[in-house]
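Down below is the structure, laid out as structure tokens.
All protein chains but one are shown at their positions in the complex.
What follows is chain A.
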Amino acid sequence: MSPQMIDRLWHAFLDTLTMVGASTFIALAAGIPLAVFLVMSAQGGLIQAPRANRLIGGLINGFRATPFVVLMVALLPFTRLVTGTTIGVWAAVVPLSISATPFFARIAEVSLREVDHGLIEAAQAVGCRRWHIIRHVLLPEALPGLVGGFTITIVSMIGASAMAGVIGAGGLGDVAIRYGYQRFDTTVMLVVIAILIVIVCAVQFAGDFAVRRLRAR
């Protein structure tokens, strides 16, 4: 491999990192409140707003049903509105975030819903308000599940970011397609795959480790 290719791979690696990092960060920041809302507003929840619950739930389902490539193209006007451009890494972060958020929200919702109802009652019985229950019961008790779900989200966004090459965002997936596939450079293809495997393994390992630590308490 030429030094230029190594340099290209390095930049692609950084681009992937940026896209995945930024989009999963946004997914985390937006997904948790969404998940909390879904759990709280559900039938028998602490707020009980079935209509709002159905609306948000339907919206999430809609985004989750749309394949990422389609979503990316369909969101182009919105992407331009937000970032001022429709190409490049930051233009890809917009559809990636919008794809990752509902994905993570659903996973987080499951973890939150599994928190023993007795714990919520115990918290109510000692004078906790709704916010206290979210802060001291729901989130901490669901934390191992949330971390596990976040790990899955990161890995799936590494996959989705490979498609960002379609809008010229670069990244490892883009390098693999343009150089590895279209130019028949098998070495590049294999190197990219190897890098992706290492990243995914590292993320999964770190996630599993964190979950184990949290569960060991």
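Simple rule for what comes next: a residue touches a chain if its C-beta (ideal position, glycine included) is under 8 Å from a C-beta of that chain, and two chains touch if they have at least 3 such contacts; residues count from 1.
Basically, contacts and distances are computed from a predicted model.
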| item | value |
| --- | --- |
| Hidden chain of the complex, named as in its UniProt record, picked from "Electron transfer flavoprotein beta subunit/FixA family protein", "Putative tricarboxylic transport membrane protein", "Ferritin-like domain-containing protein" or "Cell division ATP-binding protein FtsE" | "Cell division ATP-binding protein FtsE" |
| Residue touching the undisplayed chain, where the options are A:Ala30, A:Ala49 or A:Leu143 | A:Leu143 |
| Chain not shown: contacting residue from A:Val82, A:Cys128 or A:Ile195 | A:Cys128 |
| In chain A, positions touching the absent partner | 116, 118-119, 121-129, 132, 136-137, 140-141, 143, 214, 217 |
